[in-house]
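The other protein chains are all here in position, but one chain of the complex has been omitted.
And now, chain A:
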Amino acid sequence: MAEINTISGNRALQIEEKLIFELGNPGSVAVDLPEPAPFDLERLGDAPRRGRVALPDLSEPQVVRHYTRLSQKNYGIDTGFYPLGSCTMKHNPRLSEKVARLPGLADLHPLQPQKTVQGALEVIDTLAHWLKALTGMPAVAMSPAAGAHGEWCGLMAIRSAHEDKGEGHRKRVLVPESAHGTNPASAAMCGYTVDPIPALENGRVDLAALKAKLGPDVACLMLTNPNTCGLFETEIVEIAAAVHGAGAYFYCDGANFNAIVGRVKIADLGIDAMHINLHKTFATPHGGGGPGAGPTVLSAALAAFVPVPYVVHGASGLELVEGKRDGAKPFGRVKGFHGQFGVFVRALAYIQSMGSDGLRQASSDAVLNANYLLASLKDELSASFDGPCMHEALFDDRFLKDTGVTTLDFAKAMIDEGYHPMTMYFPLVVHGALLMEPTETESKDTLDQFIAVVKGLAAKAKAGGVEDFKAAPRLTPRRRLDETLAARSPVLRWKTAAE
């Protein structure tokens, strides 16, 4: 394709868009606000702002066009297939968006008298009921704001329980090498030291190594299940027994719960605490990076330590408990107000749409789709482990050996083909990982087209098409951005030429 240069730098629908600070005119206004009546500042205190805040002034059409153009430079699940492993990019039902905007749910203040928000408390209580029933766990902390926040919440409950039993000396946490990076970071934030445990050739935790590491100073094991290789930990029941036998608790990173909802009961695996990423398992739009929500289910041993606030059934309806209460030993509060309510509404609308039968079908289809990808691609790509996999299929870069093409190059070439790349270089336990998660909301047709493209790219790499891969992506608004430059001389905000 011949390179065509335009005067503007625009390329038909690909429009160059300036920063807001480079747009607008002083005095333009996109919001109608009345001119305030004259007033003195006597009640404002002794630090009134001098001068105007240096933000650009734009009109409404300029604002709408700016953000519309920015949106066009993004790939979302609405745009196309997004097989980003470990991230669960599935269809976002618009019904959830619609009900979340009902004024009776959206236009509510968290500190209104409780009798005026009984419907909102019902949303929280109903969702809590589903989470407990689907996992078989007796308690749930609803307030964590995200998966990693839920991890930390679970660890705080574990530490509280040990302290309560006079076992505050337990400060070592066992974390598999393949774990999400948040696991060790959450443990450190809880005052724990982290002790890694290795994986076996088959991608599972090494039970013998785990047993050897257990001791009277171990607070808990943090295990992801299904794990980050997309595999179910086959010895999980034995693992749980060993952990409990040593007086420790079993934390499960539930980021991959969507693979087993309705097919496996978490309580039957011997798990004491597990966070559930509502946005992954039950669908809430990821919004370019959040918000999410990470409620944490807890076993009977940890139930008393649920942080405030929580909803209970009281004499005059649903009640929000915000402080100490008989029998409960909350370890504190993890965020402001009552949790990610807007996410709760979206998740509950999805859950009620799917129902118990639909959720089971969804996890079945997610696993089926992943195994279909694995089976269809394992001859052209190198599969890291034999099947069956759970909801994601893991490949590595052995199939690119001697081609000069790296995992990164391969991913960038997928962009030109119209796909968001899979997860690259994670999990770290295999070299040059390519982790693909198709999810249950993709059709067989979509998967077949994708399989054809990936096979085509693999053939091209093996046939010596390395230059094309190195140049990819060629059709995007920007190509191969220089990450080293960004880190070496950070420019993190707009500045005027004078600054």
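Note that a contact is a pair of C-beta atoms (placed from the backbone, for glycine too) under 8 Å apart; a residue touches a chain by one contact, two chains touch by 3 or more; residues count from 1.
By definition in this document, contacts and distances are computed from a predicted model.
Novice: Given the options "Probable glycine dehydrogenase (decarboxylating) subunit 1", "Pyridoxamine 5-phosphate oxidase", "Putative transcriptional regulator" or "Sugar ABC transporter substrate-binding protein", say which is the protein name UniProt records for the missing chain.
Specialist: UniProt lists the chain left out of the view as "Probable glycine dehydrogenase (decarboxylating) subunit 1".
Novice: Consider the whole complex, including the chain that is not shown, and state which of A:P176, A:P295 or A:G339 touches that chain.
Specialist: Selected residue, touching the omitted chain: A:G339.
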